[in-house]
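Note that one protein chain is taken out, while the other chains of the complex remain in position.
So, chain A:
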């Protein structure tokens, strides 16, 4: 997957999804009062793979209602509610969320909006929720400033990462593959415009592990690293120079490139020092804890299991239908993609089989041609054999295309969706933490009340201190929860857009490869036809 250069307006809106630690979002403002109207013109019939299920505010942008940008209406078969409501809801929520963001920066005017309810996202569209023009105006002002910043920061997402030249380093079981990671960019983040480093697979895993631990709990969807394969790697280590290990290395190389490209496409991850270090530094400390059979690896597995159990015990009071819906959508998407993945793999398998059978038929036809005593027919049969051989080659190439283009993409997305689900789980954990803090605060308050009657001044003071401490924790918990909820909304929006784009690109490429195959077929058969006609 090569990095893409999105057209102008989309670019800006993509960067509009930055969630910088210090600033409010750089978002394109909605046109004043123009919410949820005829801008949502393009309604494509249920193209699930190509329709983002999230309305994004930039679609309201006065610049371009891009037709290729996703139609806002969620027409997928997964959607639960009628379309129009979802539209408006999203808008309201997004705007409201923005207002909340302002609140957290301690602008006093915003207080009343927050105190409306515990959760920032309110599903029913009530008049009280509609943003006052004042709020809008200030948001508008702010966002304009931020927009300029983004322009300077590198308007073009000009960055291309290639992973190439796999090289075997070392011998025996300690051997590993080193990959060359080349970055070409004009972004100011980096000291040079073009540079490359050598990395091994565990480095990639290490990077992912660091990013996951930093960002997943605040709701960022961290792209998953390619999967480990003990069998595959062992073959390579042992030095088996056969087709399957070459295929394995190529598969991995391609997966690593896609992984890095996805990672740097994420605006926050791109700026992460670990990422920059990964791309730039010649030497990287070895990430040992990523080994599958290491102590750390086992610890990770145990943690995963524990988390799974915890997940089942948390019963979250979902006050926000958006999240529930999204989770359901992702579940469904997951199932669909897995099914599709399985069927593409079976297609690849069958095509390879067809290629083998075509080759053996070609040989047989050649022998028949030799045996034929009518000269012209004999020649025609030999030609037929040659054509079939070429077709066999074609099938092989097509199988390759089937696989790399389609199958790998599907596999990537199945894993990505797992990451998305993980992020939703993190939100649940955050909520749970917040609830626990509230519970504890209540107990402390109860304890304090009791102590008031017990005339123990020391203990009373301690209790009061603890209450203060837990009040802060509760507030923090609430903020964390709001923050992660907000981040997830943005992330999901970004994810959906990216998914639609990815699939579109890949499917077009795949179709083009099919076209090429057909062109070749025409060429071969047209060359054969005169031979057949020449049989006298």
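In this text, a residue touches a chain if its C-beta (ideal position, glycine included) is under 8 Å from a C-beta of that chain, and two chains touch if they have at least 3 such contacts; residues count from 1.
Everything that follows uses one rule, which is that contacts and distances are computed from a predicted model.
Missing chain, UniProt protein name: "Sorting nexin", from among "Myotubularin-related protein 9", "6-phosphofructo-2-kinase domain-containing protein", "AP-1 complex subunit sigma-2" or "Sorting nexin". From the options A:159, A:181, A:344 or A:437, the residue with contact to the chain not on display is A:344. Shown as candidates are A:365, A:409, A:441 or A:488; the residue that touches the absent chain is A:365.
Within the whole complex, the absent chain has one touching residue among A:159, A:380 or A:409, and that is A:380. Take chain A: the residues that touch the chain left off the picture are 44-50, 67-68, 76-77, 336, 339-340, 343-344, 346-347, 350-351, 353-354, 357-358, 360-361, 363-365, 367-368, 370-374, 376-377, 380-381, 384, 504, 507-508, 511-512, 514-515, 518-519, 521-522, 525-526, 528-529, 532-533, 535.
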